[in-house]
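Left out: one protein chain. Kept in place: all the others.
Up next, subunit A:
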Amino acid sequence: MAAAGAVLRQKLPGNMDICGRSGKGSPEFHVLAVDDSLVDRKVIEKLLRSLSCKVTVVESGSRALQFLGLDGEDSSVGFDALPVNLIMTDYSMPGMTGYELLKKIKGSSAFREIPVVIMSSERILARINRCLEEGAEEFLSKPVKLSDVERLTRYLLRGEADQVSEFRKRKLPKTCDLEFSFPSSPLSNDSDSSSSSRSSSPLPKRCKSV
């Protein structure tokens, strides 16, 4: 049971090194994480590092924009050094919400292609819809689990390679594929990412148009 985890902690399986091996000889996967909660920042950072991702964590939307160089100032702190492959942002933040940050990113020609994932402890349908419609890649329920992040990065990494050929081959379905799921029970020790996979986004993912 979970108790065993205390003493006989399972090491992560060897193939968890998702971000470190992007498989194309390209540099590590760099994630920009945005959250006003110190506890959540620490956790998400560890989650991502455990998957060998490069991580930059900031505490607000405005800091995130500053980092990307989108704040109108001339200095862009880190962007030139390492491109951002994914942005994960909390929804409810003082000042600028994750939704507002999402809009700013999708409204920028330089950064609109960067996938943005929203994290929230509140699963409000209207909120989820709004974010997906605005271009969010995914809406994750907090607390975010390792399996959620692993599945996400795996999908994005594969997507990068296959995206072009896939979208050319595939006809857009009439309606979006519906993937419903239910939250995994809190006592389940389900470390299998596929079965706990869609607990975070009960709504269909936005269909991207080619």
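One rule holds for everything that comes next: contacts are C-beta pairs under 8 Å (C-beta built on N, C-alpha and C of every residue); 3 or more make two chains touch, one makes a residue touch a chain; residues count from 1.
Criterion: contacts and distances are computed from a predicted model.
*Asks:* What is the missing chain called in its UniProt entry, if the choices are "Histidine-containing phosphotransfer protein", "Prolactin", "alanine transaminase" or "Somatolactin alpha"?
*Replies:* Per the UniProt record, that chain is "Histidine-containing phosphotransfer protein".
*Asks:* One chain is left out of this view; which of A:H30, A:R63 or A:K142 touches it in the full complex?
*Replies:* Checking each option in A:H30, A:R63 or A:K142, the one touching the absent chain turns out to be A:K142.
*Asks:* Mind pulling the subunit A residues that touch the left-out chain?
*Replies:* Residues 1-12, 37-40, 42-43, 46-47, 50, 92, 94, 121, 142-143, 145-146, 186-189, 191 of subunit A touch the chain that is not shown.
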